[in-house]
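In what follows, a single structure is set out as structure tokens and then discussed.
One protein chain is absent from this view; the other protein chains keep their places.
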Amino acid sequence: MSTTRKRVYGYLAEFKSASALYKGAEKIRDAGFKKWDCYSPYPIHGLDGAMGMKRSILPWFVFFGGMTGTATAFALAYSTQVVIYPTIVQAKPANIFTIPAFFPIMFELTILFSGFTVLFGLLALIQLPRLNHPLFASKQFSRATDDGFFIAIEARDSKFSPTETRELLASIGGSSIELVEEED
Amino acid sequence: MANIFPRWSNLLPLKIAVCAGSAAAGVALAFAYYATPKSLVVGYQPSQPIPFSHKIHVDQLGMDCRYCHSFVDVAGHSNVPTGSTCWNCHQHVQRNSPKLAPLHKSMDVNYPGYDGKPIEWVRVHKAPDYVYFNHSAHVNRGISCQSCHGDVNKMEVVYQAESHSMGWCLECHRAPEKNLRPLEEVYNFNYNAETYLANNPQLGIKTTEDLGLKLKEQFMVKPKVTCATCHH
Amino acid sequence: MSKRIWHHPEVPVGETTVAWRSVGQLEDTAEFRQWMDREFPRGAAELANDDEVETSRRSFLKLMGASTALAGFGMAACRRPEGYIVPYTKAPEWVIPGNATYYASAMPRATGATPLVVTTFEGRPTKLAPNKLHPDAEGTDAFAQASVLDLYSPSRSRVILKSGKSAPRAELEKVIAGLATDTAAKIGFLFGADDSPTRVRLIKQLAEKYSDGRFYQYEALASESSALAVGDGVKLVADFSKADRIVSFDCDFAGTDSQGPVTPFFDRRKPEGKSYTEKPDASSMNRLYSVEAAYTLTGGMADHRLRIASSQITAVAAQVARGLGVNAGVAIVTPELTDAKQIAWVEGLVADLKENAGKSLILAGSRQSVALHLLAYAINSKLGNIGEGKPLLAVQSGTKGLGSLTKLKSDIDSGKVTTLVLLTPGNPIYDAPADLKFAESFAKLQTSIHLGTRTDATAHASTWHIPAAHYLEAWSDASTARGTHTVVQPMILPLYKDCVSEFELLLALLSTDGKLLNGEGEKGAASPAYAAVRATFSALAGEEESAWKKFLRDGFLAGSKYATATPASRSEMSVEQPASAPTKDSLEVIFATDSSIYDGRWIDNGWLQEAPDPISKLTWDNVALIAPKTAKDLGIYEEIIALETPTASKSPDSEGENRKSPMIKVEVNGQSLEIPVLVSFGQAENTIVIPLGYGQGFDQHDELKRGPHNATHVGLVGVNRGFNAYPLRTASSSYIATGAKVTSTGNRYSVAITQEHNGMYGRALAREVSTLKDEEKGSFDAQLAGVAKQGNDSHAPPNVSLYKPEDRAGKTLINDPLHQWGMSIDLSSCMGCNSCLVACQSENNIPIVGKEQVARGREMHWIRMDRYFATQKDNTFDSDNPALVPQPVACVQCEAAPCETVCPVNATIHTEDGLNAMAYNRCIGTRYCANNCPYKARRFNYFDYNKRNPLISHNLYKGPFGETQVGEAAHLQKNPNVTVRMRGVMEKCTYCVQRLKDAVIRQKRGQKQEALLAGKESIEMQVTSHTLRIPVDSVKTACQDACPASAITFGNLLDEEKSALGRSKRIDRNYDLLNYIGTRPRTSYLARVKNPNPKMPDAQFIGKATVHMV
Partner (left out) sequence: MASTTQTAAESHTGVKIPVLKREKLILSGRSYHWITDRICGVVENRQPFLWWLLFIPSALIALIGVGGGLTYLVSTGVGVWGMSNRVFWGFDITNFVFWIGIGHAGTLISAVLFLTRQNWRTSINRAAEAMTIFAVVCAGIFPAFHVGRVWFAWFLAPVPNANAIWQNFKSPLLWDVFAVSTYFTISLIFWYLGMVPDLATIRDRCKPGVRKILYGIFSLGWRGGNRQWSHYEMAYLLLAALSTPLVLSVHSVVSFDFATSVVPGWHTTIFPPYFVAGAIFGGFAMVLTIMVPARFIYGLQDLITMKHIDNMAKIILLTGTIVGYAYLMELFVAFYSGSIYEMDAFKFRIAGPYWWAYAAMMSLNVLSPQIFWFKACRENLWVIMCVAMCVNVGMWFERFVIIVTTLARMWLPGDWKSYSPSGVELMTFVGTIGLFLALFLMFLRFLPCINIAEVKWTLLESDPHFDDIEDHPDHGTNIEAAYQKELVSAK
């Protein structure tokens, strides 16, 4: 340990409740920090606003993903059934009028592609999987998935200052303030 | 709590995903290329009990296909010649060639090892059991032997020249004009559509494509692509 | 181009896997030859002994051609398996590998030979069809169709037996040589009842050679009544084309009791003429009256059917005779009818006969008494029906003067016969009347030589059994019903080297040295039978080669026929009084000819066993049939079994594999038999019908634990099948026994029935109209016009589809301009026999599945022969006599086929020429198509029926551990142009698409011929649909070809009025089955027309099966 050089990740402070976290977040937002985050065992309503975050853009991804699904299904069905190898099936047309029969699969592929877009879009947006993270080095941080409410401000933030930030956290009700260091 | 995963593990899922993705794509591509009749059967060239040369018999001697494959235009199956067909000539021609030993064994009653059993030729072209391909339906309607069997007249040893996959069959059934010939030219391995047109200016056809289309119309060739055409 | 050269590895010794290729076509057929080919015997000899059977079976298959040898499955599995093409060394004449060759032949039968055309592939006979050139041509019945399977039957006799044990041929040859030289031998010959000119000739020679030779004739169900009535060797042959009125007294002339070619009868059931050329005219139709106890095929066709116990039929005939004023000599002896309804019925009949004197036909059933035959003859004579150009002709058949079995027995007992040669297809040890005790006498014989295709009871009881050559393996000749001299020619050398034909055996005995030559003569000459047949022919038609060739080609000698005979007048002959009418305590037992196995000879024929009985729909067994009321009276059922129940409930015996019939004990003639019971509609009260021929052998798997008993007498098909009723018969009550007692035993026996529900349940499926005016539905014409509007179709709105079957260019999808296939099935002439069903099985490689699977409802027949009974609620004449309407249902090739749309993998789609195609190799077996098929015409391969023997108990359920193969040679029957389906795929009728394709391709070849004839370059020839469309009515489906009733019409719809099909589609009787769904089937049905006599008391109830349905 002693030989390892450590880089500072940032400060981690615990708050006693969701309300405290909410209020703390508002303060930090107002203080102009950018690279920081609130950690809670469950999603807290309204925290996005308190943190000054924008609405997720995931729906847009999914919309286009879904459209791709629709188009794929239509292209697959239409090309194989009408263009490449039209077959005579129960006196049904082998032309554009046959597309009602493609609707179920178009629908299903829309959903399927959307679903995959949700999954992979989400992972991309929240940058997971990321199995190693400096915060995991913090002992108290394990309570973030149980009953702990935390705010971590990263040292990368331009407003970050080893002392002032710590004070700020303490002033807004943060306790057990800890300097989290990254293993190099 | 300490980190249980080392830092390098952060990029690992991505790396794994990329590698697995490209491996899967590679396998799919390789499969798509190699596991098709085109790569599996084209070029199959087994050695035959008698090294019969189509090149000599067709190209040099100018024999017609139907001399040996005598039922090709009346039957679904193109027959392989009987022993007596070979023996007809070869009891006189090249009689003592050691290559003909199996024929002697089969046909020559005076041959020491004569057993009268037929020659077992190794099958080159094989349609699956459930495919009923009819030779006579094709050769009588302007599809040449060459279209499916390749330049047999140039083959010392016969090999499979085309994939004979269902997709390959359908290609021609959908656009037969690419392969149609005048009936007189079906067995002509040196047929060349352009030469044919040059020799027959009275037809007033300019391009080989037009020739195909004209033949298709003239012969009322409307190949079917539904199942029962080949499977029953 | 040649990317790589693969030198195949050396084939490891013993590593030759032989794969049967369903396509038996290839040029690789090697040494397998026709009869003329010298190379075959070596191959056949490989099947010689049982020890080598495993290896020889394989090499045999290879020899039989059509096989692809796959080598190197062991070490070189990853490579392409090596396949070989094995051409003939010397090509046999006429054989084009892959193309069928057709030969004329005939199947010899007691009622006159059935002329046939045999389809062979590289020498293998695969399919039989009627020879339509033949003057006595009629269709082929199920027996004829199925007889090709006997050739390849795994249970076929193949080795010489001495007292039931395999014996060397040399020993037999010594015996024959001994007999041949001993002209003083007390030798008897027992022949079958069929008539063969050469046999007649040989019998004469034998009689000359053997001063003490005696000749007998026996078949279990060849009755002597007719001969006793009209004279020895005299036959009364009906010409149905000339008969306007037909009365059948218990005569199933359309089924198992043939009285002459029957097709003309059916032609006259069509009011529009036999190929639908005329306007519908009731007067062109014939009228059939049937008097019988239980439904037969003929009874089902009848316009008027009187239900009465068999023993009482003579009384009806006598009443008719009296009514017509026939000489009282025979008429007086029988009691008069007392039932007013019956009297009225007879009166109506008599009046009709009087009006149609000279154009009517009275037929007496062969199982009936001499008295009835005398009566029938007397009536016919009185009406002037007999003679040249009349409906009935008396002819003198060649075979006469042969003794009966009773005579044979007494001759054996008295020592006049010590050596007996049995050439009959009968099986006297098993099927002789019980009181004759024939087996006891048989045992007294010093030598008995039995020639037969089966190792049946007689084969085992004889000192010598010789395996007989099948009629497709032997030279012979035969006479048809009217005596046309018809050739029976071999298609193939006997499959097994010791198989001997009847003539070969007789000729060996006739020869001086007694040398037995079979299959081939000496030094490659033809069989000696060939010379004998030819000699007979030469005597008739001269020595010219061309005449002989024509005979072989056409199959018959034109102009040959039996001489007419004048039957002796025997009206004074005294006849027995018929027994009194049966009662509940004294029942009548009727021993019936079985529609599947005849007299028991076809017990080992799987196709026939699995073909459902046309009336009872029972397969694989025989049961006692009994009328519903009688069943209740006897306490077998608590209630009268109804034809239809309001809720389509299961029968009290359950359904499917759970169906178990109650068993009864029948006591008659001092014997008893425990047998299961089925209720039979339309049967006379207090009668029991028991079909004969079953119960020949049992092994340890028998359901009733009857075995092992005579297990070696039958093969896997026939073992444990049914109940033997022969012991109940006596010589005097061979067909009808009275005074029977029945008790319910409380046991049950599983029965496999293909149709469990007998009524139409208010659905106008098999439609019927009457030529008689209906109070509600109007005249005949009005009824005809209303055919398409019967039942639900009367009020269902038309089906209008928003979808148009068009492609992208707006062109209709079913667009073949040359051929659009269609079919019509005329219910007016369909009688519901199984001919089409078996023909289809033979043509399309349909496997049998065994009793257990049939019971489960898994039979594979592509044609399901539905048979409906229809009762009139207000039928005051006889409400227990429902109408019988058969309806064969195969795939109807709907243009809007519901099966197609539901297949996820496109395995079943429509072809451009209107077929609902089935690509077996694409099918994954979801079975959705079959569920969505309204006609339930699809069949699923639940097991590998072709690869696992379904006949071995539970074998199918053993999967990979089960016994493979149905037999050693059964594969050879397979049609090479039809895929043999594996398990897990759906299959169904495709209008014999292989035949259609073959015809179309043949027609295409004509293009070149035309160009050559015109002397033009092909490119200058304008090909038209005339060149490419097959000639009108030139292709036949297997079912159509086989149909003896010409009920099936098939053809190209584009031929329109030119074709019989086109005409049949335009007549009023034409309707689509289940039109309501809008499937637009290509197979339509023509409603049945009943032609009742308005003067009959039951006339108003005839032809009403569906007419009042809404």
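First chain written, first letter: the chains are A, B and C, and each begins at residue 1.
Assume a residue touches a chain if its C-beta (ideal position, glycine included) is under 8 Å from a C-beta of that chain, and two chains touch if they have at least 3 such contacts.
Worth saying up front: this structure is predicted, and the values here are computed from it rather than measured.
Trainee: Thinking of the complex as a whole, which visible chains are touched by the chain that is not shown?
Mentor: For the complete complex, the undisplayed chain touches A, B, C.
Trainee: For the full complex, which residue in C:A443, C:A539, C:A563 or C:I924 touches the chain that was left out?
Mentor: Among C:A443, C:A539, C:A563 or C:I924, only C:I924 touches the chain that is not shown.
Trainee: Quick one: say which of C:K186, C:R601, C:R858 or C:H971 touches the chain that got left out.
Mentor: Answer from the full complex: C:R858 touches the omitted chain.
Trainee: Among A:K6, A:H133 or A:R166, choose the residue that contacts the chain missing from this document, as touch is defined above.
Mentor: A:H133
Trainee: For the chain left off this view, which of A:G32, A:G46 or A:P162 is in contact with it?
Mentor: If we include the chain that is not displayed, A:G46 is the one touching it.
Trainee: List the residues of subunit A that touch the chain left out of this view.
Mentor: 17-22, 25, 37-48, 50-51, 53, 55-56, 58-59, 62, 76-77, 80-81, 84-85, 87, 89-90, 92, 98, 101-102, 104-105, 107-109, 111-112, 114-116, 118-119, 121-123, 125-126, 128-133, 135-136, 142-147, 152
Trainee: Please identify, in ascending order, the residues of subunit C that touch the omitted chain?
Mentor: Looking at subunit C, the ones touching the missing chain are residues 646-650, 654-658, 755-763, 765, 791-792, 795-796, 853, 856-860, 864, 866-868, 887, 889, 898, 900-906, 909, 922-928, 930-932, 934-936, 938-944, 956-960, 982-986, 1074, 1076-1077, 1079.
Trainee: What residue numbers in subunit B mark contact with the hidden partner chain?
Mentor: So the residues of subunit B touching the missing chain come out as 1, 4-5, 10, 32, 36-38, 163, 165-168, 170-171.
Criterion: only the chains that are shown with their structure count from here on.
Trainee: Weigh A-B against B-C on C-beta contact pairs and write down the one with more.
Mentor: It is B-C, judged by the count of C-beta pairs in contact.
Trainee: Averaging only over C-alpha atoms, locate the centres of subunit A and subunit C and give their separation in whole Å.
Mentor: A distance of 77 Å separates the two centres.
Trainee: For subunit A, what residues touch not just one other chain but two or more?
Mentor: Where subunit A meets two or more other chains at a single residue, that happens at 87-88.
Trainee: Provide the list of subunit B residues touching at least two other chains, using ranges where the numbers run on.
Mentor: Counting only residues that touch two or more other chains, subunit B contributes 226.
Trainee: State the interface residues of subunit B toward subunit C in the complex, per the touch definition above.
Mentor: 40-47, 71, 73-84, 106-107, 116-123, 126, 128-130, 132, 134, 136-137, 140-142, 150, 157, 159, 161, 182-184, 200, 203, 214-215, 218-220, 222, 224, 226-229, 231-232
Trainee: Taking the complex as given, what residues does subunit B use to touch subunit A?
Mentor: Subunit B residues touching subunit A: 1-7, 9-10, 12-13, 170, 225-226.
Trainee: Give every residue of subunit C touching subunit A within the complex, in rising order.
Mentor: Those residues of subunit C that touch subunit A are 801, 803-808, 810, 813-814, 894-898, 900-901, 906, 909-912, 1080.
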